[in-house]
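For this depiction, one protein chain was excluded, whereas all remaining protein chains were kept in their positions.
Every chain is named by a letter (A and B) in the order it is written, and numbering of its residues begins at 1.
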Amino acid sequence: MTQATPSSELGWKRHSKPLVPYETSEKLGRFSLLAITLGAFAFLYVPIIVLVVFSFNSARTGAVWQGFTLSWYERMINNERLIDAALKSLVIATVSTIIAVIIGTLTALAMERYKFRSKGAWDALLYMPVIVPEIVMGVSLAMFFGLVSGGVKALVTAVTGVEPEVADVRGFGTLVISHVAFSMPFVYLTVRARLADFDTTLEEAAKDLGANEMRTFMRITLPLLAPGIISGALLALTLSIDDFIISFFVNGKGWNTLPIYIWSALKQGVTPEINAVSTALLLFSILIVTLSVVIQRRQQ
Amino acid sequence: MPDTPTADIGVELRDVVKKFGEVAAVDHVSLAVRNKEFFAMLGPSGCGKTTCLRMIAGFERPTSGEVYINGEAQGATPPFERNVNTVFQSYALFPHMTVAQNVAFGLEMRGVAAPEVKRRVGEALELVRLPHLASRYPKQMSGGQQQRVALARALVNRPQVLLLDEPLGALDQKLRKEMQLELKSLQTQVGITFVFVTHDQEEALTMSDRICVMSQGHALQVGTPVEIYERPNCRFVADFIGETNFIDGTVSAVNGDFATLKTAAGMPVTGRIGGGPDARPTVGANATVSVRPEKITLAEKAPESGVNAHEVRVFSVGYVGSDTRVVVKLGDANIDVWEQNSVSTLDPNYFFRPGETAWLTFKPENALVLTS
Partner (left out) sequence: MMQRFRERPGLRLFSLMLPGGFWLIVFFLIPLAVIGAISFMGRDDLGSPTLPWTTDAYAQAFDPIYLQLFLFSMWLSLLTTLATLIIAMPVALFIARMPKKWRNLMIFLVMIPFWTNFLVRTYALLFLLRANGPMNNILMGVGLIQEPISLLSTPFAVWVGLVYGNLPFMILPLYSSLEKFDWTLIEAANDLGANTVKAFFRVMLPLTAPGLLAGSILTFVPAVGSYITVELMGGGKTTMIGRVIATQFGTAGNWPLGSAMSLILMVIVTLAAVLYFRAGRGERMAL
C-alpha cells in the first residue's frame, strides 16, 4: 500500500460484459418498480371504486349496471336502525376519544418525563394492547364484564334480598371502557413520540421568565404538544368507529354500533344499501386522513 | 511540471456539458488530470465542482461530451465498474457496519479473498492511523476520525483516481490544517491521482500540484498554484484567488509584453499583458490592471522612476502584526497596500497615519493588464 502499484495489479478486473447493458437494466428496474406500484394501487383501489360505483346502481341484486340512482342513499337515511347505530357509534367514539386523549397524554407525560423503577414493565404493558389480537381482547373483556355482572347480581341479592332477573352491566359503559382500553395506548404512543422531540429549554425559558409550573404547562407544553394530541385523537376516533370485534363482544342488548349493524346486515345478504353505507364511511375516512395530513403539515 | 504527454493523462473531460433541466451546471468543460497529480477544483458554491466529480465517478452522465479515464471513454459505465473511488463530503459511511467492515466493503465487492481483505484493511487503517478503532461504529467516532475512515475505505481499493468532495469541509479549523498536511503526505505516499474539490482557496493553493478554477459551470483556468496566483487569466480568477486591486481604464499604449492604461482621471498605469497568449489589448479598448496589495509600496517622497507612481492620500491604516494594511485613495478608488513589517520598532512615526499623503508605486511586471 505504501508504494504505487500499476493499475493492472490493482485486483481490478473489468466485469465480463453483462447480459443487458447497464442502462437498459436500470431502465428495466425503474419500469418494473412503476409497474408494481401501479398494480398495487389498482389492487388497493379497484374494490373500493367498484363498491362506490355500485352504490349508485339501480339494480337490486347482481353486478350488472342498470342505471344511476340515489335511492340506496335515500333508504340509508331513512333506515332508523342504521341511523341509530351510526349515532351510537359517534357518541361512543366521542366519549371514548376524550377519555383516551386525557389519560393517554397524562401517561405519556409520566413515561417521558420521569425515571422510575417499574418503568420497563409499564412500557411493556402500554404496548400490549397494540399487539394483543382484537379477538383475544374481545373475549377477555366479555368474560370480565360477565363476571362483574354476576358480582353485581350477587351484591343486589345480598343487599335487597331479592334476586334481580337480569343484571347485565353491558351497554354504553362497557363499550366506552373497552374502546378507551384499546385506543388509549395509541394516543399515548403518538403523544410520547412528540414529547420525545420536545425542546425542554422552552419550558426552562418560560420558568426563567416567571411562569409557574401550571402556567408553563398550559402556555408552553400543551400548545406545543397539540399536534401530537390531535393526531392521537384522530387515531382514537377512527379506531373506535372502525372497531367491530371488541364491540361485538361487549355491546349488550340494544347497543349496536355501526360496524355491528353492517356485519349483521352482511350476514343476511349483500344489498346495495350496504354499499351506500360503506361509501359514506369511506368519505368519513378521507375526511379524517385529510385532517391529519393538514395537521402534520402545520406541524412542520 | 513537464509538458503534458497524453499517455500521462489519468482523467480527462472533453467538452463536457451537464444540464439539469434548462440550467447547465457544467458548461463545455475540458480538462485533463495527470497521473499521480494532486488536482484541485476550486470555485464558489454552485459553480459545478460536485457535478464534475459525480460525472467522473459515474453517478451522473454528461448531457454531451465525454469523460475519459485512462484514455477510455466511459460512456454509460456504471460507478461500480470504474476504477475510481470517492470520498464523500458527508463521508457516507455505512452506519450499520463497523469501521473494519466499512473499509472491507469495496474489497469484498471485488471478490478479494478473506485473508487478503483482512491484511489490506489492516494496512489501510494503519495508513490513516486508526487501527485501534477497527471495531467501532461510525456514530461512535469524531468527525476527523470518520473522515479518515472514509479515506481508508476509498484508498484500500487502490483506485487509479481518488475523488474527494470537500473532504475537510466539516472539520474545524485546527483539524482541517492537520488533515491538509496528512492528506498531502498520504497522496505522495500512495501515488494515486487525487481530484480534490474545495471552495477554500488557501487549501487549494497549499495542497495542489495544479488547480482548476471554476465559475458558473465554466473551467476558467488550469494551472499550478503559482501560475494561478501570479498570472490569473481573467478578472474573476484574479479576484477569487487572494486579494487584488483593480484599476480600470482604457488602453493608451501597447509595448511588447506591456500595456499602459489611462484611468478615468487620466492617470497612466502600466502592467504586464495577461490573459493568455491570444489576449492582445488594442489601443482604445477597455481594460483593467490587477495589482496585488503586497506588490505595491508606499513612500513618503516621490520615487525616482515615474512609472506607476502616484501621489495618494492615506485613508485608513490597520496593523495586523506581520504587515500593515493601508488603504489609500487613488482618485476615487480605494487601493489596498500591504506593507511587510520587516523592522521591529515601537516608533509610531514609522507607520503612516490616515490623512497623510504618500507616494504609491508598483513595478509594471508585478501588475497584470486584463481585457474582459
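Here is the rule we use: a contact is a pair of C-beta atoms (placed from the backbone, for glycine too) under 8 Å apart; a residue touches a chain by one contact, two chains touch by 3 or more.
Model, not experiment: these values are computed from the prediction.
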item	value
For the chain not depicted, the shown chains it touches	A, B
Candidates A:L106, A:L155, A:A205 or A:L222 - the one touching the absent chain	A:L106
Which of A:F54, A:F186 or A:W255 contacts the chain that the document leaves out	A:F54
Given A:T190, A:T221, A:N251 or A:N275, the one touching the chain that is not displayed	A:N275
Residue of A:T24, A:T37, A:S58 or A:T200 touching the missing chain in the full complex	A:T37
Selected residue (touches chain absent from view) among A:M143, A:A205 or A:M218	A:M143
Touching residues (missing chain, whole complex) on subunit A	25-26, 29, 32-34, 36-37, 39-41, 43-48, 50-51, 54, 61-64, 102-104, 106-107, 109-111, 114, 116, 122, 125-129, 131-144, 147, 177-178, 180-181, 184-185, 188, 212-214, 238, 241-242, 244-245, 249, 259, 262-263, 266, 270, 274-275, 278, 281-282, 285-286, 288-289, 292-293
Residue ranges of subunit B at the interface with the undisplayed chain	57-59, 78-81, 84-86, 88, 90, 92-96, 105-106, 109-110, 137, 139, 153-154, 157
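Definition applied: only the chains that are shown with their structure count from here on.
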item	value
Averaged-CA centre spacing for the pair subunit B and subunit A, given as whole angstrom	58
In the complex, subunit A residues that touch subunit B	1-5, 7, 10-15, 21-23, 26
Residues of subunit B touching subunit A in the complex	36, 70, 76-78, 81, 83, 107, 110, 112, 120, 123-124, 127, 155-160, 189-192
